[in-house]
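Left out: one protein chain. Kept in place: all the others.
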Amino acid sequence: MSAETLTWLAEKAWFIRAFEGAIARAADAGEVPGLVHLSNGAELLELAVAHALKPGLDQVTGSHRSHGIALSLGVDPYGLACEILGREGGLSSGLGGTQHLIAPESGLLGSNGIVGGQVPLALGAALSAKTLGTGGIAVAYFGDGAANQGAVLESLNLASALKLPVLFVCENNGLGQSTASSYAAGGVSLLGRARSFGLAADHVDGTDVVEAIKVADRLASWVRSAGSPAFLEASVPRLSGHYHGDAETYRGNGAGPTDPFDRLPKLLADRDVPEGLVAEMKARAEAEAERVVAKATQAADVSDKALQRYLKEAGA
Amino acid sequence: MSAETLTWLAEKAWFIRAFEGAIARAADAGEVPGLVHLSNGAELLELAVAHALKPGLDQVTGSHRSHGIALSLGVDPYGLACEILGREGGLSSGLGGTQHLIAPESGLLGSNGIVGGQVPLALGAALSAKTLGTGGIAVAYFGDGAANQGAVLESLNLASALKLPVLFVCENNGLGQSTASSYAAGGVSLLGRARSFGLAADHVDGTDVVEAIKVADRLASWVRSAGSPAFLEASVPRLSGHYHGDAETYRGNGAGPTDPFDRLPKLLADRDVPEGLVAEMKARAEAEAERVVAKATQAADVSDKALQRYLKEAGA
Amino acid sequence: MTKLSLRDALNRAHHQIMSADDTVVVIGEDILGGSGVDGGQELGGVFGVTAGLAARFGEARVIDTPISETAFVGMATGAAMTGLKPIVEVMFCDFMGVCFDQIMNQAAKARFLSDGRFDLPLTIRTTMGAGDGSAAMHSQSIYGLLATVPGLVVACPSTPADAAGILKAAVAAKGPVVLMEHKGLYGEMGVVDEALPPVPLGKGRVVREGADVTIVAVSAFVNRAVEAADLLNAEGIEAEVIDPRTIKPLDLPLILESVKKTGRLLVAAEDAAFGGFADAVISAVSRAAFSDLRAAPAAITPPDAPVPYGRKAEAVWLPGTDEIVAAASALATA
Partner (left out) sequence: MTKLSLRDALNRAHHQIMSADDTVVVIGEDILGGSGVDGGQELGGVFGVTAGLAARFGEARVIDTPISETAFVGMATGAAMTGLKPIVEVMFCDFMGVCFDQIMNQAAKARFLSDGRFDLPLTIRTTMGAGDGSAAMHSQSIYGLLATVPGLVVACPSTPADAAGILKAAVAAKGPVVLMEHKGLYGEMGVVDEALPPVPLGKGRVVREGADVTIVAVSAFVNRAVEAADLLNAEGIEAEVIDPRTIKPLDLPLILESVKKTGRLLVAAEDAAFGGFADAVISAVSRAAFSDLRAAPAAITPPDAPVPYGRKAEAVWLPGTDEIVAAASALATA
C-alpha cells in the first residue's frame, strides 16, 4: 500500500472515529432522537472496501450500523450528521434516521433497521448493473448475526444461481447484540457457508489494513471482472456496545478488544510520512467532526415538513 | 436387509404406488377438490426413513408432496384418502386436504402448502423431545427446491446451534416445479450446505432400497444417540408431473427417469421369497388401494360441519 | 376492439410493456419455466401470464428464480431503485408471508425513507382467491392486510381491460404496486381496446347504475354483484355496483357519491372478516357521510376462518350471489 493510500485511509479513519464520538456526545446531550449503533472498530475494513469501489458505478447496502460505511463512501458528513440528528439538511430531511441512511449519489443505496433486510436489495443493484451493462458492482454489508437470517442465506444462493456481481461483506465482530456468534452460528466458519453456495470466499483480519486493502481489492475486482458473487468475511472488533449506551453487562470482564487504530501510527511512520502527521490528522479529525456535528445540532428540525410533503404526494 | 424387512417394504411400496394411482383416477373423475402432488418415485426412500423411526416417539413434517410419507408412517389409508377427497372420515374431516395432512398419532405432525414451511415446525418437535426427555427425534422432509428457502436454511443453522435431535431429509428429484435444481441451487452440493452449518450429512441413492435403509438407519440412530441434527440428501426420481395433470412440456423428450420399483422383483427373488409373491403383492396393493379410495369416494362431504364447529369454537 | 381472456390481456400487456421499455424485467418462479432442464418448452408461468416473453425478450429480462421469495422480491426492489422497472411475481399471495419483510419494510417504505429522492417502479404481481379447492395456503385474498401497510398501492382488477391497464399503470407508477389477480378470473372474457390503455390507479368504476343500494364489490365479487343486481331488479330493487379496482388508494369520492344517492351501502370482499377491506370502506363511509346513510351498512365477507379444502366447506366459506342478494334486499327495505 502506498503512502498516499495509507494517509488517505488514516485521515478518513480518524475522522470516522471522531465523528462517532461527536455523535455519541450529541446523543448524551439529548440531541439524537433514536439509539445509535456506532461503527468503532470497523472503520479500516470499511475504508478498505470503499477503496476497492468505483464511485458513480457501484452501490452499497448496509445494516443498522452504517455511519462508518456512509463516511467511507464519501457521503457528506454534515448531511449524515443532520440525518442522524433528525435535522434539516439530513440525507432524508430526518425522515429515515440513523438506521435508514440513503445516499445513492455516493453509492450508499441504503442502510437498514431489519437485520439482513438490506442484503436482497444489493442483489437488485447488482442485477441492474448487469442488465444495464454499467460495469458496476454491488456490495452488501451485514454482521455475523445477520448471517443466520433467511434473507441473507437466500441471497447468497440467489446471487450464485443468477451470477450477480455482488460482493457480500460479513463484518464478524463475534457478537449479535449480546449473543456470541460462536453460539448462534452453527458450523465451523461462515466462509464454508458462502462456499457451499458456490461463492468465491475469503477471510481477512479487518484490523490489518494492509491485508484488508489487498483482499477487498482482489475480491471486488474479481466480482467486477467475472460478474459473479464473492464473499468476504472480515474480523473486526466491536469497540463500543451494541448501541451507544449499552452497558454490556453480558460481556465478561476479560480484556476488551484491542483497537485496530493502535497500529496506524507505526504503519504511517514506516511509510516515512512527515513527523507529527498523526497528531495533526487526529486533531483535524476531532475538530472537523466536532464542527460538523455542532453545526448539525444547530440545524432546525424540519422533519414535520418532510412528512407533510410525503402525505401530500401519497394523497393520505 | 432381511427378507422380512424387504417384503414389508415392497408390500408397502406397491400399496403407496397403487394408492397414488387410485387417487389420480379419482382426481380425473372429479372427486378430488384440489390438485394433488404424487409421491411416485420416492416411496422406497420414504419407507426406508420410516423404518428407522420409533412409532409413538418420533414426529415427521412433510411438504406438499406427502401422501407417501403419510402411508410410510402407517397413517390409515382410508383416513388419508378421505382427507384428500375432502370427505367424512378424513384426518381433518376435509378441512386440510392433500397439502395439509396431520396425523401426529402416527408420527405425522403435518404436511405443508408453503415450500419449506414445515421445516421449522419439525425443530419444535425436536425441542419438545429434547426438553421433555422422551428419546424421540423429529424428521423434516423437504425438496431440493425448498433447500433454497430461508425457512429451511435458517432451520439447518438453528438445529445445529441448539443441538436439536432432528433429521433433515432432502428429497432431491432434480426439479422444483419446472425449474431444475442445477439451475436454482448454487454450489456443488446440498450436502456441502448442510455440513457448512455443522450438520452430519450424507447422500443416498433413494432408488437403492438396501442402501437407503442402511443410511437412514445410521443417520436416525446418530441423531437419536448424539441428540444432534443430521442431514440426508436422497436422490429420487419424480415419476409423475409436479402435480397430477402437469403436462410437463418444460421437460425435454429424453428418456424419463427410471422407476426404482423395477429393481424390486430381482431383490426379492434374491432373498428366496415364495414364487409369485411379487405378482401377489402387486395385485393385493391394487385391490386394496382401489377399495380404500372407492370407499372414500362414497363417503359424504361433511367439511361444512367441520367448518361450523371451528367457527363456533372461535366465536366467529 | 377485441375479445380476450383476463390471462391473455395480461400476457399481451406484458409483451407491449416489455417491447416499449427495455428496462422492464420480469422475475419469478417458473415464469420462464424449464430453466436448467434440457429441451422442453417455455412454461410462461403456472397460469400462462408470462408466456412467450422469454422467447421474445431473452432470458436476461425474463428471470426464473429459486424458491427464495425474500431474496428475489428484495432483488426486484433493489433493482427498482437502480434503474430497472421489475415486474416480480409471487406465485400465490399466500406465499407473501415468507417475504413479507421485503414487502412491508423494504419496498413499501423505501420512497418515504429516501424523502422521495428515488422512485420505486416496482410491480408485484400475485394471485389470490378461493373456490378451486386449493385450501388454506393457496386461496387467501390478503388485499386488506396489504393495504394497511403505508406506502403500498394495492389493486384488484376484475376485467381483462382493467387488469392489463392497471399493469401498465403499475409499471409506470412512482411507487410499489401490488397487483392481485383472482385465479377464478383468468378465463374471464372481456372486450379490450387493442392498445390496452393504462387504467389510472386510485380510480374506481361504476359497473352498473342504480338508485336503491350501493354495492362495492372487489375482484371476483364484481360479477357476482352484477348477477345479484339482475336478480334484485326482479324484486324491484335497483342496485348500483361499484368496482373500486384499486384497494388503496381508495376512490372514496366515487363511493360517497353513490351512497349520497342510495343511502345504503353493502361491501362484498373476499378478504378478512375483521379489519379487511369491507371494514375499511364501511368505516370510511360512516365517518365521511354518516348523514347520507339511511340504514346500517353491511358487509359480505367469508367468515373469520382459514379457507377450507372440502367442497362443501369451501362453498359455505365463500359467499356468492345469493348472499349478496339477500343482504342487499334486506338493506334496501331496512
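Chains here go by letter, A, B and C, matching the order in which they are written, and residues are numbered from 1 within each.
The rule is short, and it goes like this: contacts are C-beta pairs under 8 Å (C-beta built on N, C-alpha and C of every residue); 3 or more make two chains touch, one makes a residue touch a chain.
Owing to the predicted nature of the structure, the values given are computational and were not obtained by experimental measurement.
Visitor: Any idea which of C:Val98, C:Leu201, C:Ala220 or C:Ile237 touches the chain not displayed?
Guide: Result: among the candidates, C:Val98 touches the missing chain.
Visitor: If the hidden chain were put back, which of B:Ala48, B:Ile84 or B:Leu109 would touch it?
Guide: Only one of B:Ala48, B:Ile84 or B:Leu109 touches the chain omitted from view, namely B:Leu109.
Visitor: Of the listed residues C:Pro86, C:Gly210, C:Gly276 or C:Pro319, which contacts the missing chain in the full complex?
Guide: That would be C:Gly276, which touches the missing chain.
Visitor: Tell me which residue among C:Met137, C:Ile237 or C:Ala268 touches the hidden chain in the full complex.
Guide: That would be C:Met137, which touches the missing chain.
Visitor: Sort through B:Leu38, B:Ala52, B:Ala81 or B:Leu158 and give me the one touching the missing partner chain.
Guide: Residue touching the chain left out of view: B:Leu158.
Visitor: Spell out, residue by residue, where the missing chain touches subunit A.
Guide: These residues touch the chain not displayed: 32-35, 86-87, 90, 93-100, 112-117, 145-146, 148-151, 175-185, 248-254, 301-304, 306-308, 310-311, 314, 316.
Visitor: Which residues does subunit C use to touch the chain missing from this display?
Guide: 70, 94-98, 100-105, 108-109, 112-113, 136-137, 142, 144-145, 147-151, 248, 250, 271-280, 282-284, 286-291, 293, 295-299, 304-306, 308
Visitor: What residues on subunit B make contact with the chain left out of this view?
Guide: Touch with the absent chain occurs at residues 59, 61, 91-93, 95-96, 100, 102, 104, 109-110, 112-114, 117, 119-129, 131-132, 138, 150-151, 154-155, 157-158, 161-162, 306, 309-310, 313-316.
Going forward, only the chains that are shown with their structure count from here on.
Visitor: What's the farthest chain from subunit B if centres are computed as the mean of the Cα atoms?
Guide: Greatest centre separation from subunit B goes to chain A.
Visitor: Using Cα averages as centroids, what's the distance between subunit A and subunit B in whole Å?
Guide: Whole-Å distance between the two chain centres: 45.
Visitor: Please tell me the distance, in whole Å, between the geometric centres of subunit B and subunit C computed from their C-alpha atoms.
Guide: 35
Visitor: Please output the residue numbers of subunit C that touch at least 2 other chains, ranges allowed.
Guide: Within subunit C, residues 65-66, 68, 70-71 contact more than one other chain.
Visitor: On subunit A, where are the residues touching two or more other chains?
Guide: Correct list: 150-151, 154, 157-158, 161.
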